[in-house]
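A single protein chain has been removed from this complex, and every other one stays in its place.
Letters A and B mark the chains as written, and numbering starts fresh at 1 in each.
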Amino acid sequence: MSALLSVENLRVSFPTHRGRVEVVKGVSFELGRERLGIVGESGSGKSMTGRSILKLIHKPGLVTADRMEFDGVDLRSQSEKQMRAIRGARISMVMQDPKFSLNPVMTVGEQIAEALVTHEKLPRREVNERILAMLEAVRINDPTRVAGLYPHEVSGGMGQRVMIAMMLIPSPELLIADEPTSALDVSVQAQVLDIIDDLVTTKGMGLILISHDLNLVSRYCDRILVMNSGVVVEECAAGQLERATHPYTRGLLAAMPVLNEQREELPVLDRTQWAGT
Amino acid sequence: MSLEPQLTAPPAPISPNKRIWGRRASAVAGFVATVFLTFLGLLAITFFIGRVIPIDPVLAVVGDRATNAVYEAARVQMGLDKPLVVQFFHYVVGVFTGDLGQSVSTGRSVAEDISRFFPATLEMATIGIIIGVVIGVPLGVIAASGQGSWVDQIIRVVGLLGYSMPAFWLGLVGLALFYARLRWVGGPGRLDIFYDGLVSPVTGLILIDSLLAGEFDIFWNAINHLILPASVLGFFSLAYIARMTRSFMLDQLNQEFVTTARVKGVPERVVIWRHAFNPIRVQLITVIGLSYAGLLEGSVMIETVFSWPGIGNYLTTALLNADMNAVLGSTLVIGAVFIFINKISDVLYRVLDPRAR
Partner (left out) sequence: MSTRDWLLEDSPTSRWQANAGRAYRVFTALLRNPLSVLGGVIILVLILTAIFAPWIAPYSATGQSLGNRLLSPSGEHWMGTDELGRDIFSRVIYGSQITLTIVGLVALISAPLGLLVGAIAGYFGGWTDRVLMGFTDIFLSMPKLILALAFVAALGPGINNAIIAIAITSWPAYARIARAETLTIRNAEFIQAVQLQGANPVRVIVQHILPLCTSSMIVRVTLDMAGVILTAAGLGFIGLGAQPPLPEWGAMISRGRTFILDQWWVATMPGFAIIIVSLGFCFLGDGLRDVLDPKSEGK
């Protein structure tokens, strides 16, 4: 499997009044047409990793890497204009909360249409057909009605399906899903992830699923990176998580409740066990 | 297991179209009620100023050169022998039937005077707000999209000057420079003297009246006179509008949906205007409304400087002649227009924004 995306020694830093602070400190990974999970707690740098692939980190933030290649294209040397041709069309991103990530004063249909016509010039009728087909693909029953609604008129789960439709309509090769379900009701989380999983698998795309939920990532991904304080502390196949060696991962696994629980209380992470924090 | 608390989003209600109209109707009803109440408050204040503060309100109206007979007649006519509440009631009824009393300096009814002078003020303030919007909004957008750039710095300076420069002073400096020194614009007044009275007032707005009459010379002359006072007013609304636009835009540019647009590969120009600017249009209407109302107020000073025959000039002349009916009448009219514009921009906000429906 040839690498779709390869990242080497990625660093992201922001200036503070005490000098530059690195939030991503030398992250490297490779990705084929597979599903990669990045897990970590808030502030671990997982979202920044996702955003720096799309070069969405703006001044005064600074991104450096020894290598950042997407399908043979060196992302580091791409101009802003060249990046625009890649964003959406080839690499896309589903964001956390549809309440904030959808434009409140544009209808759902207009926003999906924009994603499509930015990259392809199509006649109006074909655009409409593709939107309706895409909305059906994310299992929305009455696409014609939903396309005319404003974001505040749809539920969180439906909003996130709209988001997925919008991000997948130009048929990208890589989808970054940044905490796609953490703002949703538990009841619709699995449904949304199933849709992502289904579409990614059938289209043969690459997926980076960023989440704080170890369970969820191990269920939907082939491979897992565990991040902590801007560093990848563990990399393993999803099925081999139980054999993880790093104390942080072990700590996370130990803190997971099981159904027939025997323990009096769940252990708390002991952060003194690993260096670098 | 989870490392972060689960943020659950309550599903947004899907509102049927019927409800939108219900909300609009109640918004309009609330609007009428608050405008009415505020207007009553304004009347109470002008009544208080006119009839309660002066030691002798009759003297304030007729002036100290009036004979005894005139004085007594005015006293009875003003109903000053009746209790205050009754006086206030008569005052309110009078105002609502268009009776603002007589002006001692012009000898006409105040209502007639105001209808004669108001169009000049309206014309100047309208051109002023157009200048403010046409320049201020784009400046604010550009400043926000290049935060820290030189445009941003200029906006900062202009904004602060707008808060700390006396309008009448800027008007005088403008006259000294552009009229006396450079001869680029016309001097004080609405027209050169030899054009005065050549166009019969239809709307009272000279720009429109002269076009209706086909007098293009007069039209150009009017513009020549109007451009400086309107620009001075425009500067102040520009400063305010640009500052507010910048602040709204910065809020929007930090929103997630702007990042979404960038993720889609949308060009920056479209990100700024379609995604960041469109959502603030409704907020801007409120700001522009406020600014327009403020210009009506600011025109009082400017009209004095430019000898502009508007309601502000009428008010200041009345002030100096202690012509109390004229003072209160123009205060009332400017206040009422001010309140009305204020409240209507508030209501427009609720009616136009899809989120507020």
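The criterion applied here is as follows: a residue touches a chain if its C-beta (ideal position, glycine included) is under 8 Å from a C-beta of that chain, and two chains touch if they have at least 3 such contacts.
What you are looking at is a predicted structure, and each value in this text was computed from that prediction instead of being measured.
Counted over the whole complex, the shown chains touched by the missing one are B.
Here one chain is not drawn; of B:Val110, B:Ile135, B:Leu284 or B:Met301, the residue touching it is B:Met301. Touching the chain that is not shown, out of B:Ala74, B:Val185, B:Ala222 or B:Ile334: B:Ile334 (per the contact rule at the top). When the full complex is taken into account, the listed residue touching the unshown chain is B:Leu175, out of B:Val58, B:Ala111, B:Ile142 or B:Leu175.
By the touch criterion stated above, the residues of chain B touching the omitted chain are 37-38, 41-42, 45-46, 49-50, 53-54, 60, 160-161, 163-169, 172-173, 175-176, 179-180, 244, 247, 293-294, 296-298, 300-301, 304-305, 315-316, 318-320, 322, 324, 327-328, 331, 334-335, 338-339, 342-343.
Keep this in mind: only the chains that are shown with their structure count from here on.
On the chain B side of its complex with chain A, the touching residues are 1-4, 6-12, 14-15, 255-257, 259-268, 274-275, 278-279, 353-355.
Looking at the complex, you find that chain A touches chain B at residues 40-42, 54, 56, 80, 84-89, 92-93, 95-106, 114-115, 118-119, 149-150, 152-157, 163, 166-167, 182-186, 212-215, 252, 255-257.
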